[in-house]
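Every protein chain but one is kept in place in this view of the complex.
The chains carry the letters A and B, assigned in the order they are written, with residues numbered from 1 in each.
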Amino acid sequence: MRLLALAAVAVLVVLPAVLSSYAITVFIFIFFYAYLSQAWNIVGGYAGQLSAGHAAFLGIGAYASALLSVQAGLTPWIGMFVGGALSALLGTVIGYLGFRFGLRGFYFVLLTVAFAEICRIVALNTDAVGGALGYYITFTGNPRQFQFQDNRVYYYVALGLMLAATGLVAVLERRRFGAYLAAIRQDESACEALGVNTFRYKMLAMVISSFLTGIGGTFYAFYLFSLQPNAVFGIPLSVEIIIRAIVGGAGTVLGPVLGSFILSPLAELSRTYFASGGWTGAHLIVYGGLLIAVVLFLPQGAYPYLARWLGARKGAS
Amino acid sequence: MDATLIAQSLLSGVLFGGVYSLMAVGLTLIFGVMRVVNFAHGDMMIWGMYLAWLLATRLGVDPYLGFVVCAGVLFVFGALIQRLLVDRIVDAPHEMQILLMLGVALVLENGALVAFGPDPQRVRSPLRAATVWLGPVFVDVARVVAFAVAMALTFALFLFLTRTDLGRTMRAAADNTYGALVIGTDVRRVYAAAFGIGAACVGAAGALVSPILPFQPTGGLSLAVTSFNIVIIGGLGSLSGAFLGGLLVSVAESLGAVFLSPSMKELVSFSLLIVILLLRPAGLFGKAVT
Partner (left out) sequence: MARRTKGRVVSEASLLEVRGLSKRFGGLQAVRDLAFGMAPGEVLGLIGPNGAGKTTAFNLISGFLRPDTGDVRFRGQSLVGRPPHAICHLGLARTFQIVRPFPRFSVLDNVKVGALTRLPHVGEARERAHAVVERVGLGAKAQTPAGALTTADRKRLELARALATEPTLLLLDEVMAGLTATEMEAILQLVRSINTGGVAILLIEHNMRAVMSLSHRIVVLSFGEKIAEGKPEAVANDPRVIEAYLGEEYVHAPGG
């Protein structure tokens, strides 16, 4: 399995040499959403706390680093950590409110959605950050401002983010942290009786997850150069993040990656197919259908099947 | 602050609250009977609006009559969704059910996008322009009619749940599924009916609102979240909570629009939601959860 993973990474590293600019863009989105989904996976997949408001963290990270760069001249290389820290702060607040007050399942989902929507509405109505028109960053192509002329640099940054997040999750999974989270997801009371401080571990998961998502916000800001509150804080973005982990396999190391490799090309294909007919957004019908199908037929996502298939192949040879 | 303005917005809020109540009652019925949180609730309402629009533009039927058709269509749709999809995951963990309904929401929302296009629509009803003066405040006749119809429907639902066999069975199933099964109730039939009725409520609500507010396919999740707000504040599973919660939230939003700004009105309901979630998750009228 490890050999396969290394080979795959090697392929991804050399791929830009043969890809068109459009294809590189598709891969950038695959990697970037895999990264975000992996960050979500820590708290939503492993710990089982379904957050439908992760866009809030992305948005805060994005706006923070953008504002710091444009208004205060702070390089996004540092600004991203400020953004991450602010997102982690919000994550702490949400986590504390949710976990201390014992909000589970649907109630927790709603809490996260409420915060994301509040961020969205506040951003829409705050002229200082551009309000409904959005916030724009002028493209300078200066690497010190986290901007690159060559699309391929973004490719490698996104790939790096995805690999780093996946690596982190792989490490965490192997340690007590991962075992505890997976146990918490299954039965919190049993965990408490066994000496697991469920509150602490859920909080840790939330903080790490929100921090990483916040950092992703900087990439978003300095790749797209425009921040629209509805796009950056909106529920559709939260859905994009969650669905990759679910379809690929929530609570597994490769789930979000697999999910992104399945869904991003699918989204691109249906977007271009439907857009030619003038139907924008129809690719989300495909998302919806997939979500339904996964819940009904593949509740653990695609990854277990992949793992079994690979295991079977190894056994055969 | 102008007292007339406040009175105006209070009245507006109460009238619109009738529709909110109808939405919320439908959602809480589905939850009460099946413990399913209908994430597609808002998108079903959007389809109710579009159906009313179709009836109005293609057949010239006024939405204040056409709501019956909308309710009927959505009843069938709701029952089908329950039978074909939700039934299969009754025993699955709650996250699965949330994700399933989210999937349905996505399909509905983007189906509407494909079918009707992204631009906001509104239904032209002859009642729309009519206003009546009640002393210093004026009232949209359309809103009054919407309120009246919504109240009538909610009352009809109340009668159904208390006077008919099926209704009483539904309430029994809501309180104790296993007990209902033991007596030999066809629980699945009750579930389908409950889901259908919940959807019908929201379909009717959509039709009633279609001349008053502009609507577009992407408004679905936002409406769903508003419904959840109301239902949590009122108390998940409590019909009277949903009813009163609808009025409360509508008035709060209306006042919020006046005191803050129209685009910030949702801030009020979200803040209210967070406060309730923290202090009394059971809501104002719900049973406290042990």
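In this section, contacts are C-beta pairs under 8 Å (C-beta built on N, C-alpha and C of every residue); 3 or more make two chains touch, one makes a residue touch a chain.
Note that this is a predicted model, so its numbers are computed, not measured.
Of the chains on view, those touched by the hidden chain across the whole complex are A. Of the listed positions A:Leu3, A:Ala17, A:Ala72 or A:Ala193, the one in contact with the omitted chain in the full complex is A:Ala193.
When the whole complex is considered, the residue among A:Ala5, A:Ala182, A:Leu266 or A:Ala307 that touches the unshown chain is A:Ala182. Touching the omitted chain from subunit A are residues 174-176, 179-180, 182-183, 186-187, 189-199.
By our rule, only the chains that are shown with their structure count from here on.
Rounded to whole angstrom units, the spacing between the C-alpha centres of subunit A and subunit B is 32. Across the interface of their complex, subunit B is touched by residues 48, 50, 97, 101-103, 105-107, 109-111, 113-115, 117-118, 121-122, 124-125, 235, 239, 246, 274, 279-285, 287-292, 294-296, 299 of subunit A.
For subunit B in complex with subunit A, the residues that touch the partner chain are 37, 85, 88-89, 92, 94-96, 98-100, 102-111, 113-114, 118, 217-218, 221-222, 225, 228-229, 232, 261, 263-264, 266-267, 270-271, 273-274, 277-278, 281.
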